[in-house]
Each structure stands twice: as structure tokens, then as C-alpha cells.
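Shown here: the complex without one of its protein chains, the others still in place.
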Amino acid sequence: MSHHLVAVDALRYVYPDGTPALDGVTFAIHHGESVALVGANGAGKSTLLLHLAGVLFPREGRVRVGDWPVTRETLPQVRRSLGIVFQDPDDQLFMPTVEEDVAFGPASLGLPPDEIEARVAAALARVGAEGLRRRPPHRLSGGEKRAVAIAAVLASSPDVLVMDEPSSNLDPAARRALIEQLRRFEHTKIVASHDLDLVLDVCERTIVLAGGRVAADGPTREVLDDAPLLARCRLERPLRLQACPRCGPGARPA
Amino acid sequence: MSDALVSPAVGGLLWAGAAGVAAWSARRVDADGDERKVPLMGVLGAFVFAAQMVNFAIPGTGSSGHLGGGLLLAALLGPEAAFLVLASVLGVQALFFADGGLLALGANAVNLGVPSAFVAYPLVFRRILGRSRTRGRVVAASVSAAIVGLALGAALVAVETAASGISSLPLRSFLAVLVPIHLAIGAIEGFVTAAVLLVLWRARPELADPAAPRRPVGRVALGVALAALLTGGALSALASSRPDGLEWSASRVAGAEPAAPAGGVHALVARVQAATALLPGYALPGGRDGARGTSLSGVVGALLTLGVALAGGAALRAFARRGRARMPR
Partner (left out) sequence: MNALDAALAHLGSLDELAARGTPMARIDARTKVVVTVAYVAVVASFGRHELTRLAPLALFPAAVAALGDVPLRPLLLRLAIASPFALGVAALEPLLDRAPAALVGGVAIPAGWIAFASILARYALSLGAALLLVATTGFDQVATALRRLGAPRALVVQLLFTWRYLFVLVGEAARMVRARELRAHGRPLRVGVAAQLVGVLLLRAMERAQRVHAAMVCRGFTGTFPPRGRTRLAAPDAAFAAGWLAFFAAARALDLPALLGAALFGGAR
């Protein structure tokens, strides 16, 4: 019985138009870990996440989620274990009302109506969106949409929660609320984000992706303090660390 | 077409037609088994809606135009899915923008959906385009197909309006005005459609042929038969012996009873008239049969020419079978 919950092994992928996207990515994530995936635009973060959910399949290499290798045949099981929240909530909230959207996952699993209702109520409560039940998605604010999208994924009770740029387009209050929620989730989390301060707050481990490869993989504090590494990967230290007194006032990234 | 101008009989008939085509299309789309079509059709419906709001100035005239979208949808999705998408756009427009109305919705779906998706696209667009994606071919195919589709649709509107008997515009005049206008509108629609397709295909060449028809023959027959039926109806109305609107009103004022039926057509019409007395749309004041006679003879004539049309359709089907482009599957 593997202790790894998500394992990626020598993953290579090329886009249909020929651009290489991922060039031998390997890592393993354990149960309960909270891992950040950071990297420049185009480094391959979103593509990697799509492989975890079985939306894309590798040219070479393997992906495992829980007990299952990710193949076309095992997709139903994979998708029960791993839930992914996409970057644009509008792509994700496709039902006419919030409660129907949150119910979509459990209903698709074939659960009985009272179980569905219980899951919907619990998921909405987790993200603080109970009052939005009957609203149509197009009338929600950015933060509300994000919260509902997360609830919609939580309702299927996945073991692993994957999120692509969760704090983008959120105002500071909504962003703070999101960070607090994420800290409270006991799921295994994989968060792709440019928001390095959120990463510091939420994830104890960070993987840096550059040019389709893993450039670093270690404790967040260490990885995000390595200014030269970050600069090579078109990143910077989180703002909080840049103002850190230990690194000298006004110290700028190398 | 508008609720203001349609009679319940004509509106109901076309609703039945639209519902039939929609049900058939829905079955074909479901049978397709491609679940990617569901979000694609939905998003494209929203796209067409949005695109129709982008009004551009038409050079040479003072007016503005916009993309209709029927042909574009057919090129992206295939005829059945395109019809459903167009129907959904029309539905939203009828409900939210009072565009046309609920009774005329079926007519609008038929007038705008059937000619472009089931006639112009398979018979004209695909035949001209073949496997080529060059700019010249795309433009030629789009413009020709759009003109055919829109002219056919315009003819349908004219026939339906005349058959409804609400407007006293004579069918001849109506056709003479509407059809030429739609030839011009069709040309513009064709150019815009071609330009949009070229933008799409340049950026995403892999999307170039998503909708190869599986059995084009059936569609060809359907489209040709429909076209024949409707033009047959129009022609028979033109051939009817109904006097012009003005002369008719004059005879009414004079208080004259309708002249004895001039011939076989009127006798036939009179009998059909009696049988259809229940249709509320034909209850004209004083029980005059002037305009009612015309609309009935138009429909009856259409039914009579349907037989000829279907025979012609079968002949054309054989011709099309030989001439259609070889597509995969």
C-alpha cells in the first residue's frame, strides 16, 4: 500500500502544435501535505495539473493518484479521489444556480437525494456561501464565484484538492478569507499560484517549475528564500520576505 | 417573422415543423455520443448572441448590419447541432428582446435555421469548399451559401405572411422586395462568415473539419424537398386568381358578394374552406373569402406541388450523390 497520494514519474508532454510543455517532471506528494507549484507563465503549471486530473495524458512517464495509475480506464476512480478547481470560475460554474452546481458532482456520482443535499449544505458551509444557494452564477462577485467553485469541488469529497491560481482576481478581503479556508482544509492540497505570499501562508512544501522541469522541490521557507534560484525561474521572493529585516532593509532580489 | 403578422394556423404549422426538426436534430446530436458538443454548443449559442450585437457599417448604404450566424454555426458544428443552437438563440431573443414573439418562434427557427443549416451548408458550402481552405474558396463558398440560405428564408417569410392573411401586402410585391434585399444581405453575411472562419482556421488549423456529414444524402433530400415545397407553395400562390389587395378592398366596399367561383381552383378552395371553418385565423368579418381564399389556395397548391417537388428532389438526390465532395467517414 503506497504512502504516496500523488506520484508523477518522468512526465513528458508536448502540445499539439509541437511546443514542448513538460520535460521529465518527477515528484511524489504524501497524504496530508500542502504543496505549492510555482513558476513563470508558460512553465507548465496548468498543463501539469491537467495531467493529474486525467484531462491530458503524457507522451512519456506516468501519473498515479492514490491506488490508481491515471489512464482512460481509471478516470472515474481518479476523479473521485482528486478534485481540481480551475483558474476561471466561469468555466467551472456551468449550472443555472449555485446549489445545482455544487450538487452536480454528488449527483453525477449517483448519490441519493438526501445525501446530495447534505453534501451541498456542508460544502457551502465550508466556504461560507450558504446564502448564495439560489443565485445564478453570473450574478456573483469574483470572490463569491471562487468560493462556490471550491464548494462545488469539495462536494464530491475528494482526497486531494488541486487549485490553479486560486487567489487571482480576488480583492484583499476575499483573498484573506480564501487563505484562511485553505489553511483549515485537511485535504492534501496542490496549489499552483503566482501569489507567493499565499504560498508561504498555506503550503509547507514548494515545487518550482521552469522550462517544463522541476527546478527545486523543498520546504517553502527555504525555496522561496533562494533569491538567485527564483530569479533564474523568473520569480521573486514573496513580498513579506523582501521586507524581512534579517535580509536587510531595502534588500532587493538578486 | 413576427407575432403581429402571423395567424395561429400558419404559426402553429411552422411550430410543428420546427419542433419536428428540433426533435430529430436532438436525437442526432445525442446519438453522436460526443459529450464535448454539449458545452461547445452552449458556448457557441452565447457567442452567436454576442456576435449579433456587433453592428458594423455597411459601405455604400447608411445602415448597419450584423452577423446572422446560421451558416457559421453549420460550418462549426454540422447541420443538426447548428439548428439547435440557432433555435436556442432565437428563443432567448424572443423571450428577452421581444424579437419576433412566441407564436412566430417556430417560423423564425424554420426560416433562419433550415435554409442555412440543411440546404445552404451541405448543398452549397461544402460542395464549393471541398477540402480546400484557401481564402478564395472559403469566400466563394460562404457568399454563395449565405445568399442561397437567406434568399430562401426571405421567400419563406413572404409566403408565411401572405398565407397568414393579416397583412394585406400582396405576395408578389413582398417577394419582389424581400428577396433582392436578402441577396445583398446574404452577400454581406457570406463575407463576414468567411472572414470569421478564416480567423479561426488560421489560428487553429486542427478545427478545420469538425462536422463531416455522415450520410449527406438524407440531408440533401430533406433540404431539397423542403425548398421545393416552399417555393412550390409560393408559385401556386402567385398563380392563384386572387385579385390584388386594392381591387379586393374595392369589391368589398361595393358590397358585392364574391363572384361565382371562376373555376376548379375556387371550387376546391371552397370545399377546403368549409372543412377548415374551425380555424380561427380564417374568420374574417362578413365571412368573405378574398384573402382567405388566397392563403388556402396557396397552401393547397403547395401540397399539390409537393408531389412534383419530391420527385424532383429524388432526381436531384441522385445528382448530388454523384457530385458531392468525398469526405472522410
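To keep things simple, chains are lettered A and B as they appear, and every chain counts its residues starting from 1.
Here is the rule we go by: a contact is a pair of C-beta atoms (placed from the backbone, for glycine too) under 8 Å apart; a residue touches a chain by one contact, two chains touch by 3 or more.
Worth saying up front: this structure is predicted, and the values here are computed from it rather than measured.
Asks: Tell me the shown chains the invisible chain touches, ordered by label.
Replies: A, B
Asks: Could you tell which one of A:D9, A:D23, A:D90 or A:E236 touches the chain left off the display?
Replies: Missing-chain contact among the listed residues: A:D90.
Asks: For the full complex, which residue in B:L71, B:A87, B:V110 or B:L123 touches the chain that was left out?
Replies: Within the whole complex, the residue contacting the unshown chain is B:A87.
Asks: Please output the residues of chain A touching the missing chain, sorted low to high.
Replies: Chain A touches the chain not shown through residues 50, 53, 55, 75-76, 79-80, 83-84, 86, 88, 90-92, 94-97, 100, 103-105, 107-109, 134, 136-139, 152-153, 156.
Asks: Tell me, which residues in chain B touch the chain that this view leaves out?
Replies: Listed in rising order, the touching residues are 2-8, 11-12, 22-23, 25-27, 29-30, 33, 35-36, 38-47, 49-51, 53-59, 65, 67, 84-85, 87-89, 91-92, 94-103, 161, 165-170, 188, 191-192, 195-196, 198-200, 203-204, 207, 245-246, 249-250, 252-253, 280-281, 283-285, 291.
Assume only the chains that are shown with their structure count from here on.
Asks: Which integer distance in Å separates the CA centroid of chain A from that of chain B?
Replies: Comparing mean C-alpha positions, chain B is 49 Å from chain A.
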